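Handing you this structure, nothing more for now.
Just one protein chain is left out here, and the rest sit where they should.
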Amino acid sequence: MPDGLFVARNQWYVAAFRTELTTTPLERWILDQPVVFYRCSNGTPVALEGRCPHRGLPLSMGKLVGDDLQCRYHGVRFGPDGRCAHVPTQTMAPAACDLKAYPLLERGPWVWIWPGESSAAAEDMLPPLYEIGLEDPAFELCVEAYRQVSGRYMLLHDNLLDLSHLEYLHASGIGAEGAARVDERRTHGENWVCSERHQTETPCPPFFHAILNYSGAVDRRFGMTCHVPCLHAGFDDFTRARSDPDRPGESLGRIRVYHAITPGRRVETHYFFAAARDFARSNAALTQAMYAATEQTLSEDIAATEGIERLLRDLPSPPREVLLRADATCVQGRRLFEALMRGEAAGGD
Amino acid sequence: MPDGLFVARNQWYVAAFRTELTTTPLERWILDQPVVFYRCSNGTPVALEGRCPHRGLPLSMGKLVGDDLQCRYHGVRFGPDGRCAHVPTQTMAPAACDLKAYPLLERGPWVWIWPGESSAAAEDMLPPLYEIGLEDPAFELCVEAYRQVSGRYMLLHDNLLDLSHLEYLHASGIGAEGAARVDERRTHGENWVCSERHQTETPCPPFFHAILNYSGAVDRRFGMTCHVPCLHAGFDDFTRARSDPDRPGESLGRIRVYHAITPGRRVETHYFFAAARDFARSNAALTQAMYAATEQTLSEDIAATEGIERLLRDLPSPPREVLLRADATCVQGRRLFEALMRGEAAGGD
Partner (left out) sequence: MPDGLFVARNQWYVAAFRTELTTTPLERWILDQPVVFYRCSNGTPVALEGRCPHRGLPLSMGKLVGDDLQCRYHGVRFGPDGRCAHVPTQTMAPAACDLKAYPLLERGPWVWIWPGESSAAAEDMLPPLYEIGLEDPAFELCVEAYRQVSGRYMLLHDNLLDLSHLEYLHASGIGAEGAARVDERRTHGENWVCSERHQTETPCPPFFHAILNYSGAVDRRFGMTCHVPCLHAGFDDFTRARSDPDRPGESLGRIRVYHAITPGRRVETHYFFAAARDFARSNAALTQAMYAATEQTLSEDIAATEGIERLLRDLPSPPREVLLRADATCVQGRRLFEALMRGEAAGGD
C-alpha cells in the first residue's frame, strides 16, 4: 500500500467461522492486534483485547469462570464487556485493567468483528448478505474452510480481483480452458467492484460436468464482486445452452463462493472460504467433490501468495510491477481500498 | 528495563550445574556473550571467551589437548587462563590472541561466573549460601533441573517476585487454594527482598499431603527471598497445626527451592532450578515425586514467560502494564535490579 497505509479499521471483517468459537478461549490476531475470542454460556460470542494488562500474559491461556475470562497467571477476571471484574489479591477491580471489547455480529457462517472505534460500528456496513446468497434460503452452504496465509492481505485481494488466473494457476482443477480470454464486464459502486464473464454454447468444464450431471453445451455466467474491505462474493450460474434441443436456457445449477480476507498481521492473513449451491442439496458425494476442489484451489492460491510474499521479503530492493489490461478490475479495487484508508487517515470514518 | 539497561555485569551468576562441565567443551551464552566451559584434568572448571579471535570459530567445536583448548579450525591453543599457548604455523603465540578468562566459583550444586571486570570479583558477593540451606547439612539437595527459556530474564524474576501466581498458573499442581489471598509480609535489605506468607490451621495441600505422609491440619510458612541479581531462595516449612492433639507445632518437614536466573541473550534466559529437603532423605519415591512436580511447575512458568515474550515481540507498539497491590514485592525487586545497573552505568561497581 502507498504511504505505509496498512488497513482500514472502521469496517467489518470476518473473525472466525461460527463453529470455531466455543467456551475455550481462542487467540487470533486481527489487524495486527491479539484478540481473544470465546462464547458465553448462552452462546453469545465475545472478543476482547488478547493480553492481560497486568503482566502481559496471552488471555487465550486463561479459562472461563462463569462468563468471565480469568487470566491464567494471577487470576484477574474480565467480563464479556471487557470490564475488569475481579482481582484476587485486592477488593477493588481497577478500571485501568479494563480490556477493549470488540463489537461482533454473527451473520452467515461467520462471526464478524469491528476492529475500529466501537461507537462507529453499524450493521448496515456489512456486505449485502441476502443479495449475495448468504441469507437466501435458495442456497445451501456446503463448504467451509479456514486457512492462515503467510503473506500480506492485499495479495489475496489482487488474486481474487483478476479471475484470468483461473485458467493458469488452477489449470488442472476449476480453471476453464479459455475463461481468461472471455470478455470481462465490469461494474462498480462506492464500495464494491464486480467483474463478470459470460460464455455461451461452451462445453461444460470437467469439474462442473461431474457435479451438474450434464454433458451438453452450456451457457455460463460467472464472476466475482469485491465488497471492500473484506469479502469477495463469487457466482457461477450454468444454464443449458440455447442450442439445447429439450430445455434451452434452463438452469442447471447455481454456485456461490465466498472469500473473506482478514488481515491478521502485516504478512499474515486469515482466509475464510465458503461455498453454497442451489441444486442437488442432499448429495453428499457432490459436497465431498466440492470440498476436494476447494482444497486444491486454496492450496494453489496460497502457494502463489506465499511465493510472491517470499520474493517481496527477500529482494534487496522493492521490485517493479507492470500492469496489464486485464488488471483494470484490480486497479479499481485497489483504489477503493486506498480510498477507505485515506478517508480514515484524514479523520473521517 | 528503562533506558535500555540490560543487566548488571559485576555480579555472580550461575553458569551451569557442576555436573554439566566435563572435558568436552560446552558453549553457553552469558550476558549476551558466547562463553566456552570445560574442566581441566584435575577437575578445575574453566570459562573462556567462546570465539577464536583468529577466524572466529566457536571454540566449543574444539577439543582439549592436555588442559589447553585447541581450536578446531587451525589448531590455535589456549590455556585455562585464556593465554594463547600455541600457534602451529608460527613459533610465537601472539598476545593479541589471548582470550578473556572468566572468574568461576563452585558453590552449592552450581558453577558461578563473574561476567564483569575480573579484578572486581569477590566471593563475599555471592548470596548467603549457608543461610538459605545450600551449604547447610540439614538439607539434602534432591532435584536439579536446567531449562533454556525463550524470553527476557526479567520476566522470570517478575514471576518469582509475585507468588500469588501459584494459585492460578500452578492450580493443578503445587498451587495451594487460597494461598494468593493470605497476607504477605515483606522485608528487604540492600540487595535482597523477601516475601513471606503464613497459613495456620489449614488443610495440607494435595501435593504436600502425599510427600509429608500427613493428612491433618498444618501451619505453613512459605515464601521467597530474591537475592539480586541471580538467585531466588524459597522456603516452605510445614508444622502440625496448634490444634493437633498429639504434637502441636512439631515440624513435618522443610523444603528449600532455588531458582537461579541467568541472562543468556536479550530474549533467552538460563533457568537453573534446585530443591532440597530435611526429611525423608532416603525416600526415592518422594524424590521422584518432587521431580515430577518440578517438571510440571517449570513447564507452566516457562509457558507463561514465553507467551508474554511472544506478545512483546509481536505487538507493533510497546504495551501497557498495570500494577496491582500484589505487585509491591515485585516493584521493590525491580528497583534493586535497576539500582545495580544504574550504579554500574554511573561508573561504580
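The first chain written gets the first letter, and so on, giving A and B; residue counts start at 1 in each chain.
Keep in mind that, in the parts below, a residue touches a chain if its C-beta (ideal position, glycine included) is under 8 Å from a C-beta of that chain, and two chains touch if they have at least 3 such contacts.
In this text the structure is predicted, and so the values were computed from the model without any measurement.
In the complete complex, the hidden chain is touched by one of B:Ala16, B:Ile30, B:Val46 or B:Cys97, namely B:Cys97. Summary of contacts with the chain left out: across A:Gly66, A:Gly189 or A:Gly307, the touching residue is A:Gly307. Considering the whole complex, the residue from A:Ala95, A:Ala284 or A:Leu324 that touches the absent chain is A:Leu324. For chain B, the residues touching the chain absent from view are 29, 32-34, 50-51, 53-58, 61, 70-76, 87-90, 94, 96-97, 265. Annotation for chain A: contacts to the undisplayed chain at residues 158, 162, 164-165, 167-169, 180-181, 303-304, 307-308, 310-312, 314-316, 319-326.
What we mean here is this: only the chains that are shown with their structure count from here on.
Each chain gets one centre point, the mean of its Cα atoms, and the points for chain A and chain B are 48 Å apart.
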